[in-house]
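Let me begin by presenting the structure, written as structure tokens, before commenting on it.
Just one protein chain is left out here, and the rest sit where they should.
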Amino acid sequence: MKKALSLLIALVMLFSLGITANAAERKELNIFMWSDYISDDLIADFEDQFDVRVNLSYMNDNADSITKLTAGAGSEYDLIMTCDAYMESLINGGYLEELDLSQIPNSANINKAYWSEQNQGYCVPYLMNYIYVVYDTERCPIEITCYNDLIRPEMKGQIGSVDGARNLFPIALIALGYDPNSRDENEIKEAYEWLVKYNENVVAYGSTETNIVSGAISCMFTYDGNTAEAMAQLGENNTLVVAPFTSDPVQLGFDLYVIPKGAQHMDLAYQFLNYICDPEVMAANLVDNPYSCPNDAAVAAASEEYRNGPAFDFDYKTNIFFQEDVGDAITIYDQYYQMLKVG
Amino acid sequence: MNQMTKKKPLSRLPMIAQAGPVSLWMILFVTIPMLFIIFISFMTRGTFGGVEYTPTLTSYQTLADVIYLNVILKSLRVAVVTTVVCLLLGYPFAYYIARKPADVASRLIMLLMIPLWTNSLMRLNAWMLLFQTNGPVNKALLAFGLVDKPVMFLYTDGLVLLGLITNFLPFAVLPMYSSIEKLQDAMLEASADLGAKPSTTFLRVTLPLTFPGIFSAIILTFIPALGTYTITDMLGGGKVLYIGNIIKNQFGTIRNWPLGAALSVLLLLITALLIFLYSRFASIEDMEVM
Partner (left out) sequence: MQQSRNRKVLREKRGRFLGSFYAAIIYAMFYIPVLVMIQFSFNDAKRNYSWEGFTTAWYGKLFSFRNHDLWEALVYSIIIAVLATIISVVIGVLGGIGLKKFQFRGKKFINLMLYVPIVVPEIVLAVSMLIIFMTIGIKLGMGTIVIGHCTFCIPYAVVTIKGRISGDNDTLQEASMDLGANRVQTFWRVTIPSIMPGIMSAAFLSFTLSIDDVIMSNMLASARQSTLPVLILSVNRTGITPDINALTTLMVLVMVFGMLIMNFIQRRIAAKEAREIAESEKRISAMSEHG
């Protein structure tokens, strides 16, 4: 028994040594991001071209990167993915390195409409996603043209939805005619009352694409990327359409790269950012990751198939709002979000 | 005098060797982090995340809100239901395994654990694939004409319970198995020889003797079930928040660490209280598990 045990330990030690030794050969770039969100080829080509090893590690939740940064573990990484909603706090909290855009000449390809001046000094947008309404023309009881349609009684048991206070409250605020990033408690309270009705119609939060493909729901409030997956899965039988909204704006969120304070390999991080902003590189990346992209040159260079994808087939692409950092008001949102879900 | 000082370290050695590592580990990696959490719970929320080190009772005042009472009651309900079902299902199962010869039993236990080595998310996902609207179960029901349109199994309480049971049952079975296994046949036979009916033997001999295992099982299912949220989120459709969700959110998107810390302290106090009450009123011998 003891012998078997010591043999086992020795084996394990050998294994772990092998892994670390393997990793220590080349310069390294450490990136923390979503998995399955960047093409393997892009990473492999970058590694070859610049003779570096890229270590990708993955988050499960947008909150993960925030928690890592605020807990002081940012310097473990050279690039961290986060989204626009947290930028103000991250900048003001001093968790990020300021960017020198002259080191990222390709960033000129990025549409400035999607890249606020204040954010330009600290982040580079990667991909973006609309959070909009999609429904099944055959199964959904009504045609949906605005957020208020979602709380109609006919929609009971029909809706799948993304979750999170800061995704749900904006649509309620818009439906009520308020600022989607309101910090006014009375408005948030009214939005909460709207969401109570919405909540009654919702079957489940999360897994929207699985549920709509399997037929558990007929309408979803979700990301464009998930919609693209669902439509691709349905293939020829696709009866899903992006809801033809008439006046309500939709949320556009960004996944962006920031360099955390104290990053060890700033130069490599710059090289990488410049690399992914190259139109050809990004266009190739869009084949595997058919999401909306703020890089206009890349979209122009991308395949016909990508540009005509049914998930992006809607004509209110510019009628959008952004999720802003609401500062301390986040706790008010949280309080009402809890009330919504605890009842 | 001299002799005593000489003897003392010797007799303490086994104690230090046995209780030492666990004590040290708990102090280093549990007590210190928890002291830090308690400390944070009395601080101010940092606007940009993290904590500002200005003392305040805000977090605890927030806890007075009736909403948290509701959350705790809901979480308690889930934990109680899960524990009761796991004990009822698990005890006979553990008994069945424990009565087998040792080598068979160890293989049966292994058979129970192997499924758990696949990822829990993958298993939950499998349940959903099985029960989804166009899944095999619905297809079979339709094919046999038992229903005329697909049944909505997803996001029902039944499925949530199934998920909870398949996740927690092994944690109830293992400790019960190891204490039932210890029962000596001789005792049960003695009881039977003395004319006790099987039910009497079970109630008066088997159950009390295996109580330490049952108690371990309760600890290992009830307490983690109290803070659980992944299963209820996935199989329940995320429509209800439990205390685990709320704490997670405070450390995540809401960036209200002090409130999250205060909620954790509350959770600890509830557990401590439950254990205390249990030890007060359960006057069963061999409660030394604690």
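Here are some notes:
Labels A and B are assigned to the chains in the order they are written; within every chain, residues are numbered from 1.
One rule holds for everything that comes next: contacts are C-beta pairs under 8 Å (C-beta built on N, C-alpha and C of every residue); 3 or more make two chains touch, one makes a residue touch a chain.
Bear in mind that the values here come from a model prediction, so they are computed numbers and not experimental data.
When the omitted chain is restored, the residue from B:Leu130, B:Ala190, B:Leu203 or B:Leu277 that touches it is B:Leu130. Within the set B:Met43, B:Ile67 or B:Ile109, the residue that contacts the chain not displayed is B:Ile109. Residues 14-15, 17-23, 25-27, 29-34, 36-37, 40, 89, 92-93, 96-97, 103, 105-127, 129-130, 132, 134-136, 162, 165-166, 169-171, 174-175, 177-179, 181-182, 212-213, 215-217, 219-220, 223-224, 226-227, 229, 243-244, 247-248, 251-252, 257, 260-261, 264, 267-268, 271-272, 275, 286, 288-290 of subunit B touch the missing chain (whole complex, contact as defined above). Where subunit A meets the chain that is not shown, the touching residues are 1, 4-5, 8-9, 12, 15-16, 19, 23, 28, 30-32, 34-36, 40, 55-60, 64, 67-68, 71-73, 76-78, 209-210, 213-214, 225-226, 229-230, 232-233.
We take it that only the chains that are shown with their structure count from here on.
For this pair, subunit A with subunit B, the centres built from the Cα atoms lie 34 Å apart.
Against subunit B, the residues of subunit A that register as touching in their complex are 61-64, 66-67, 69-71, 89-90, 92-95, 157, 163-166, 199, 202-207, 210-211, 214-216, 327-328, 330-331, 334-335, 338-339, 341-343. Residue ranges of subunit B in contact with subunit A, taken from their complex: 45-50, 65, 67, 70-71, 74, 128, 132-135, 150, 152, 154-155, 233-234, 236-241, 245-246, 249-256, 259.
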